[in-house]
Each structure stands twice: as structure tokens, then as C-alpha cells.
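Here the complex is missing a single protein chain, while all its other protein chains stay put.
Moving on, here comes chain A:
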Amino acid sequence: MKIKLETKSGVFTYTGDCSEPILFSGLSAGLSLPYECATGTCGSCRARVMDGSVEMAWPEAPGAAKLKRDKGDVLMCQARANSDCVLRVPANVTQATDLSAAPKWRVARIAAARQLTADVIHFDLTLSSPMTFKAGQFAVVETPDVLGGRAYSMVNYVEGTNELSFVVKRKPGGGFSEWLFANELVGKELKIFGPLGAATFGPEDQKDFIGIAGGSGIAGIMSILERATLTEHFRKHKGYIFFGVRTLADGFYVKELADYVDKAQGALEVTLALSDEAPASPTHPEFPQVRLDGGFVHEAAKRAMEGRYGDNAMGYVAGPPPMVDGALRLLLTEARLPPQSIRYDKFA
């Protein structure tokens, strides 16, 4: 299929496959197409079909609610080309020359899985070929048993690896998360497309790190902490992590977080914020390196950070959208971070 994209910064043509979303084939071709969730919820990947036959795989996608269907608008993350086609993309798009790090499909097998709390599960994948990603990025995972792909952030960080780890919170009635909890996972085959996402943090960011996560939003922060520890980031910079869960029993990765605190030798502070119960002690009963606080995570961050924001910080936020909006507001108004110093992933 010949796919022609007319963008604000020029016209690009590439050959794509009718079996995959135009967003994915375009990204694989090295085009910097606009997207955020890559899974039909946010509406960022809007484009207009000018010619050819394009089908929306999931017409009810929440991100499609505001589309002008009669004008031919589609979500590129859901749109499949049934013929040669021409689309207009209202964004500046560039073409990468080096495609070695471009996202692509791989086959993956679940190598291990363990339940961390009543509603959180961790699993490891072995990929058919190694993937290079940045700490904080995500991938879209598909099983033949569930309709559509789901976005999950990598938890681990290794440069060029075929071992990826993920953590998923069970959503009552959710297709993929319930599937993870209902099945014997080891050995199951998945398709995975990645790496995706711009909410990253690495050695190029010579800044203090303020990370605010709700629930499984901690995934990308774990990857970032691993990378930061490997590159000795906390020798020169400070880190503040705020991790929101409902109760102490809902906390996970606490040992791993405590280990990062130890390795950072005083430069990293981790707070577990409990929204549904008052903490019985100021620090975690098992891992005293981890502070405890009550209330919503962005409120805990506000209390702890008052008067302590440096003038060279990067903010990183991930989790459910209302929590992310609250945390972004805090980083803009209290930390007075400029928007370009804030990165976020909304898990919608």
C-alpha cells in the first residue's frame, strides 16, 4: 500500500501494510507523526483522509469523539489503509534517516509473571530481537485473545535488550488487564510495537528529577531510576519520587525503591503516599529508607517539596489522567517549572 502523508512540513510517501495502523507504519518508516497514547484514547493522532480507502479498526475509540467523520477525519493509531491513500496530518513532521531505533513490531513471549499486590501484576517478556529504548518509554502490546493493543511502560532499563519488564494494574472489567490475571501467562506469545513515547529522562538531562506517579505510573520511573543509577546521575543531582497508592498493602516495588535510595547515598528521596489510610509511621515499616505520607500523591509532593525546589529540575508525571493534571498544576505553579521541563504520560 502506498501511503502519502501531506503534513505542515512537507509531503512524505512510504509503503505500509494494510494490517497495521497508519501511525505505526509511519513511525516505523521514521516519520515523527503526532501521537500520545497510540491506543485510541487521546485524539492527538488526528488526520484527514483525502483519497483512498481507510478503515478505523475501533470506530468507538474515545479519542474519536471529537473527530469530524463527515470530513474524513480518522485517528491514525486506529486507521488501516485498504488501498493506496492520501492523508493530511496537521502537524510538523520530520523524517529520520537512521531507522535503527525506529519503533517496529516484534514477537514476544512471556518469560515470567508474578503478582505483586491484590491488583498489580509484573511480567517479563523475551523479544524476538533486541530493542533499544529510552528510560520512560512505552510499548503497545497485543494478544490474539483481546481486541486492540494496550500501552505499557517499560519498568526495566538495559541498553539494547530482548528482555522487557512491565507492571499492570488490574482494571475491573478491563480486557487486557483482566486477561493477565485470568491466565497462566508463562509461554504466552504477544505482539509488541515500540519503543514509543517522549516522556523520557536520561543522562542528557543534567537536572534534579521530580517524579510523581499514581499506581502503575511508577513503571516509567523505575526505568528512569535504573538508568540514573547506572549513569551515577545522583552524584551530581537530586531526585524526589512520590508514589501514590491506596494503602500500605497496595505498595509495590518498595524494596527496589529502597535499594535505589541506598545507592544514591542521600541524593534520592522516595515517598509512598497512601490515599485511603493514615500512615502508622513516618517511614515504611520494612524499608525505613522510604518515607510514608497520607493523602493524594500530588498533595504529598506539595507538602514535602515546599521551599525545596531547586532552580534546575525536571518534572515527570505518570498515572491516571486526573492525578496527572493535579501534579502538572503543582509543577507549574509551586515548582514554577517551565512547561518544557515537564514530561508526562496519561494512562487513559
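By our rule, contacts are C-beta pairs under 8 Å (C-beta built on N, C-alpha and C of every residue); 3 or more make two chains touch, one makes a residue touch a chain; residues count from 1.
As a convention for this text, contacts and distances are computed from a predicted model.
Per UniProt, the protein behind the absent chain is "Methanesulfonate (MSA) monooxygenase, Ferredoxin component"; the candidates were "(2Fe-2S)-binding protein", "Methanesulfonate (MSA) monooxygenase, Ferredoxin component", "Succinate dehydrogenase iron-sulfur subunit" or "Arginine ABC transporter permease". Of the candidate positions A:C18, A:A91 or A:A304, contact with the hidden chain is made by A:A91. The chain not shown here touches chain A at positions 6-11, 36, 43-44, 48, 66, 68, 71, 88, 90-92, 325, 328-329, 332-333, 336, 338-340, 342, 344.
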